[in-house]
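Mind having a look at this structure? Questions to follow.
All protein chains of the complex are present and in place, except for one that has been dropped.
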Amino acid sequence: MVEARESNAVLEMKESTGSLLSVQDLRVWFELRQFGFGHAGYVHAVDGVSFELAHGEAIAVVGESGCGKSSLMKAILALYKPTKGDIVFDDKKFSEFDTTIMRWFRSQVGFVQQDPYGALAPFMNVRRILEEPLIVGGIKDKLERERRVRKVMDEVKLHPVEDYWDKFPHMLSGGQQQRVVIARAMIMEPKLLVADEPVSMLDASVRVEILKLLRGLQQEHHLTVIYITHDLATVSYFSERIFVMYAGMIVEKASVDNLLQNPKHPYTYALLQGTSDPDANNALSFKEVPPGEPPSLITPPTGCRFHPRCPKIITGLCEFQEPPEFEPDKGHYVSCWLYK
Amino acid sequence: MTDEKALLHIEKLVLYFNTRSGPVQAVDGVDFSLDTNKAVVIVGESGCGKSSLAKAILRLLPRNAGTYSGKIFLEGQDVMLLDDEEYRQNIRWAAISMVPQAAMNALNPVIRVGEQVAEPAIVHLGVNKTDALSLVKKMFQHVGVPEGFISRYPFELSGGMRQRVAIAMALVTSPNLIILDEPTSALDVLTQANIFNVLKRIKKELGTSYILITHDIATSSELADDVAVMYAGQIVERGDAFRFFAQPLHPYSSALMASVPTLRGKKMLDFIIGQPPSLINPPTGCRFAPRCPSRFEKCDQDPPVIEKEDRKVRCWLYA
Partner (left out) sequence: MTVLKRNLRELIRYPSAIIGIVIILLLLFVAVYALVTIPYSEAVGKWAGGEAVWYQNPKYAAPAWYNWFTSKKQPVSFLVKTADGSMKKTVTPSDQDISTMDIEYSFDYQYDSPPQELTTYIYATFADKFPFTSISWVTPDNRTIRIADYQTDHKLVVRFSQEPKLQKRLKTDQVMAALFQDPKSKEPKILKGTYRLVMTSTTFEKNSDVNVELVLHGDLFGWAGTDLYRRDLLLPLLYGTPIALAFGLFAALGTSLLTMIIAAVGTWYAGWVDELIQRITEINLVLPFLAILIMVGTFYSRSIWLMLGLTIILSIFSGTIKSYRAIFMQSKESSYIEAARAYGAKNSRIIFSYLIPRMVPLLIPALVSSVPSYVFLEASLAVLGLGDPVLPTWGKIIESAESDGALYRGLYYWVLEPAVLLMITGLGFAMLGFALDRIFNPRLRDI
């Protein structure tokens, strides 16, 4: 484990809350630069997201492109600075991070990316790729680094290790490349793993392999995992809870079974309807799809952001007021006026 | 699926590419037929040769194309016998058109979408520009693109809209058959559902036939009347959709179905070990044998195509 000195101020504020990650009304806005010095408004990529993650929990964040899930993920990874709101990791607030804590934080979070080939530097061999986080993290002992590289390559089942660690990324298959990406994310023995569409660029038969690998690692190391995807069909194989995002906000949170069997938000319902299973009956009927498209994040709709497309809109209410979070069933949260 | 009824009937289609490492046998003796107003889905993973099959049917051959042979019967006439210029004028985009992979990125960024969609009509149907544009408006209606978008540029449209424009472009000459190569792979769930709705409606209203090429088995069921599974340049199974999705015959098809996560109904996921063979030197015998769980001695020989209750499968298990 990388050693870090926790600053005194933070030690004083430590109250154990039991959750590893706590996101509090997070907003991430990007300035639109206008020609010159003004700005033409903000892109409200993440606009008020709050949730808590317990240690060892695996959640899926689901949504279509442009819903803000990537920006949310990058804010959690401390790659974007929150515009408003805060993130608390292991009882330490992001807003109070100094460089030492930031360095410690980076060793606690692993990042698995979508594009396995792009995520690996093409001019470095596997060994060097895996050693980089260790070197950056301050592990100077060469033998120790080698030991860790071996261990992690073993865990992602890239063995015999010697066969792989001299290879360059283009010599590996897509699945093998993704294993290297996962190995790199795991090598600092993190507590939290963020996986952004980790299998969407892989072949169908390889996806299952990688998903099983990730699930196995998660269970073995009691990792907290945030799994971001647009493929609803995979979530039941991977996570316990699902968050559904739309236009920068989370519209529904529930356990996997509850959400799949009893979706409450109209958007969630539409997503589930839109996802196909291999069933020949599909060809016989049309799907119900909400009209229109996801809204612009620069000037999002007033009130509930889904209201222009919602089949169950309550006129007079949904257009003007943003719904708060309701809890119609235990552990099942919805931001929709239908459940007032 | 007899020859007479078939809109398209392909026999022993072969397409090899020349590369520095040797000939890539991308399409290695493919046979299949397609009736009018029906959709066949060609399912396979990357590198199985399905995109090359589309190119072979449309004769869109790259510079390093080597062997190209076989018979392509379109409404009874063998179009392989036509020369390239006749093919371009009468077949390509007149009888068969295509929505290529990542079509939304294949739109010319400096020409307005209306003009782009009108172009095939002007070239193949010989209509003047005004008539072509009214055709475009009709097509936009079919695919669900607002009329006002005719004067827009591609970058002003979302991904889903652009894909619909690409479909309109394939439709504008009223072809009998459209080949779609991964039409929705880069699109979101709801947009994908929309596009399939469009395709289904067009099939109903205009009587078009489809060849849908994809690796996504789940969404392929939205359109499929028949399913063909491709592996290592060959079609290993062919049959109607209902029986295929209920019970696939070929071990590769079963393995593929088993590796698809389903939303409804929890099932055990399984994956296939190993990798597809290289198309440069395909192995002798059954090409799936090295990875097949049901392999036995006979598999060292190339299996023939066996017909079982109107379904075709290339596997010794059914001999």
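Note that the chains take the letters A and B in the order they are written out, and that residue 1 is the start of every chain.
Just so it is clear, contacts are C-beta pairs under 8 Å (C-beta built on N, C-alpha and C of every residue); 3 or more make two chains touch, one makes a residue touch a chain.
These figures come from a predicted structure and were not determined experimentally.
For the chain excluded from display, the touched partners among the shown chains of the whole complex are A. The chain omitted from view is touched by exactly one of A:S22, A:S71 or A:S107, namely A:S107. If you put the hidden chain back, the residue from A:G56, A:G137, A:G303 or A:P328 that touches it is A:G137.
Contact with the omitted chain, checked across A:L79, A:L284 or A:I298, is made by A:L79.
Within the full complex, the residue among A:A75, A:V88, A:A119 or A:V334 touching the omitted chain is A:A119. On the side of chain A, touch with the chain left out of the figure occurs at residues 77, 79, 102-103, 106-107, 109, 111, 113-115, 118-123, 132-133, 136-137, 181, 184, 188.
Keep this in mind: only the chains that are shown with their structure count from here on.
Inter-chain spacing, taken between the CA centroids of chain A and chain B, is 34 Å.
Contact residues on chain B toward chain A in their complex (touch as defined above): 39, 45-46, 158-160, 188-194, 196-197, 200-201, 215-225, 241-242, 244-246, 255-257, 259-266, 269-272, 275.
For chain A in complex with chain B, the residues that touch the partner chain are 64-65, 173, 203-209, 211-212, 230-234, 236-237, 260, 270-280, 282-283, 286-287, 289-290, 293.
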